[in-house]
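Of the protein chains in this complex, one is absent; all others appear in place.
Chain IDs A and B follow the sequence of writing; residue 1 opens each chain.
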Amino acid sequence: MSAITTPIAQTPGTWSLPYRSKVGMACLIIAESAIFTIFVVAYLYYAGKSMTGPTPREVLETPIFYTICLLSSSLTIHFASRLLERGSRGAFLGFWFLTILLGGLFLFGTGREWHRLIYGHGLTISTNLFGTTYYSLVGLHAFHVTVGLILLSAVFLFGLAGRVGREQSARVEVLSMYWHFVDGVWIVVFTVVYILGR
Amino acid sequence: MRLKLRGMKWGSVRRRAVAILLLVFGLLLAADLSTASIPDDNPIPSIFEPHSTPADSIFHLSRFVLAITGMIFLVVFVLLVYVLVKYRARTTDSPHEPPQVYGSTQIELAWTVIPILIVVVLFLATTRVIRAIQDAPEPANVVEVTAIGHQFWWEFRYPALGVVTANELHIPVSDPANPTPTYLKLLSADTDHSFWVPQLAGKTDLIPGRVNTMWMDPHRTGVFLGQCAQYCGTQHAKMLLEVFVDSREDFQAWVNAQKQPAKQEEDVGAGRHVFETTACVNCHAVAGTLATGRFGPDLTHMMSRRTIASGAAENTPENLGMWIQDPEMIKPGSLMPAMKLSDSDQDALVRYLETLR
Partner (left out) sequence: MSSDAMTIRAAGAAGRPWVEAVQDWITTVDHKRLGILYILYALLFLLIGGLEAIVIRIQLMRPHNDFVSPQVFNRMFTMHGTTMIFFVIMPVMFGFANYLVPLMIGARDMAFPRLNAFSFWLTAFGGLLLYFSFLGGSGLYGAGNAPDVGWWAYAPLTSRAFSPGHSADYWTIAVLVSGFGSIGTATNIIATILSMRCPGMTLSRMPLMAWMTLVMSGLVLISISPLSAAQIMLLVDRYLGGHFFDTQAGGSATLWMHFFWIFGHPEVYILVIPAFAFASEIIPVFSRKPIFGYPVMVAATVSIGFISMSVWAHHMFTIGMSAASNTFFVLTTMAIAVPTGIKIFNWLGTMWGGKIQFKTPMLFSIAFLFQFLIAGLTGVMLGTAPFNWQLSGSYFVVAHFHYVIVGAILFCIFGAIYYWYPKITGRMLNERLGKLHFWLFVVGFHLTFDPMHIPGVLGMPRRIYTYEPGRGWDSWNVIVSVGAFIQGIATLLFLANLVLSYFKGRKAGSDPWDAWTLEWSVSSPPPVYNFAVIPAVRSRRPLWDQKHPEDPDSRYE
């Protein structure tokens, strides 16, 4: 059985195409951006439209420290993947761990803020429009951080087991794309919630 | 079936089918027109028979748009038929492939530029009508009505005249020399609805938490039909609208009658007692009694209305009785509960309701 009834001659020469996982991640990021855009639009649309308190001005505190943590984790993951490309696995693991630590810290910050809002100010997702939009937007972001942390930790564990080497650097790069995206989204969320929304 | 088809030539089968279809079409049309020719008011709410300025401007625009799109259709259709006839493969053709043409910049430019020009023309014509309707200056003596959409009926309030009614809107005719247009403020008590009386104006939605407006200035008296045009729940279908365009005198008389509180007739005291001691008063208002509910239609002058439950049934004693016994029989899904009264109570109640003129 011949598969090709009309064989076509092979042309020699170079033929290079983008790495498919990178393209896939870019697509995912586009779709995710659209989701976040809708949540941001809802947040802005409802800013100041709550019929009862508490208002953002009364209860929100700007999480400067945790923001710095998250943003610097973008740097550490960048270094980590560069180091892996060069083949220094130990340093890669170090920076990778730092990234997880910083991300975890950020998540802890979000948790603390929520705890304060819920128990200190009685603001829940059903209190008013501010509560609804705030918890949804920040929660959606926190969910993405959590997913990212799980993936990062998995890579970290594989790394400890010695399974992550230079050959994996392209894949690690794809994961770091996601992490950069999560950080970038935070800049938007931060601006919207803590600056414009007040 | 197969044999028959084989016996006949395909062409003749097709021709016969087309003839039969045309005949059926014609007969049905004739039937429709004969039921439609009820005297007095034409009950067909066609958008192409406008009787008010907004509907009329739209009608003019639509004729223009139809003409242009009709022309586009003709041109492209003729081209298509020409191509199909001229360039169909024939057995007498040479076995070679036809000349391979890949494109032509000039031609493609032409069929980009011409549509752009047409679009510009359509756009300008549309913009003018949008402005004419939405930004029309409001004259001095307008009739103001607040229309509130409910599942599944209409509440109409005339704040300046002190009138509250339901389902059947009365407005004065507007004489172009001395216009008295009606301005509607559109609100909703629950879900989205849409106010649509095709012969008077285009539709505008009634949306909870939002105030919309629309206006109309009917040029002649008569009854104009319409209905809710935005899906609002189970009984969206039976949320009909009737607009009574009255002469100025008739409108004034109607307003005066509506302003009266309900008559207190002695011989229906029993029915009134039933009414006032049942849940009716929680949902319905009757001016001058302790019934002040607003969940259902105001019943103060309900006998002045032609229909009950937003056009679901004619306003007759039998229908009223049926309605009170169980609204599901007339309008399944309506939000009025079955009242489960005894027969005697129900008869008394209906007799009372009949005095609410």
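Here, contacts are C-beta pairs under 8 Å (C-beta built on N, C-alpha and C of every residue); 3 or more make two chains touch, one makes a residue touch a chain.
Since the model is a prediction, treat every value here as computed from it, not as a measurement.
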{"item": "Visible chains that the absent chain touches, using the contact criterion stated earlier", "value": "A, B"}
{"item": "Full-complex contact with the absent chain, from B:Ala89, B:Ala140, B:Ala177 or B:Leu290", "value": "B:Ala89"}
{"item": "In chain A, positions touching the absent partner", "value": "1-11, 13, 15, 17-21, 23-24, 27-28, 30-32, 34-39, 42, 45-46, 49-51, 125-126, 128-129, 132-133, 136, 140"}
{"item": "Touching residues (missing chain, whole complex) on chain B", "value": "14, 17, 21, 24-25, 28-29, 31-32, 35-36, 38, 43-48, 55, 57-58, 61-62, 65-66, 69, 72-73, 76-77, 79-80, 83-84, 87-90, 93, 97-104, 107-108, 111-112, 115-116, 119, 122-123, 125-127, 129-131, 133-135, 151, 186, 190-192, 194, 196, 198, 201-205, 207-210, 212-213, 225-238, 240, 311, 332-333"}
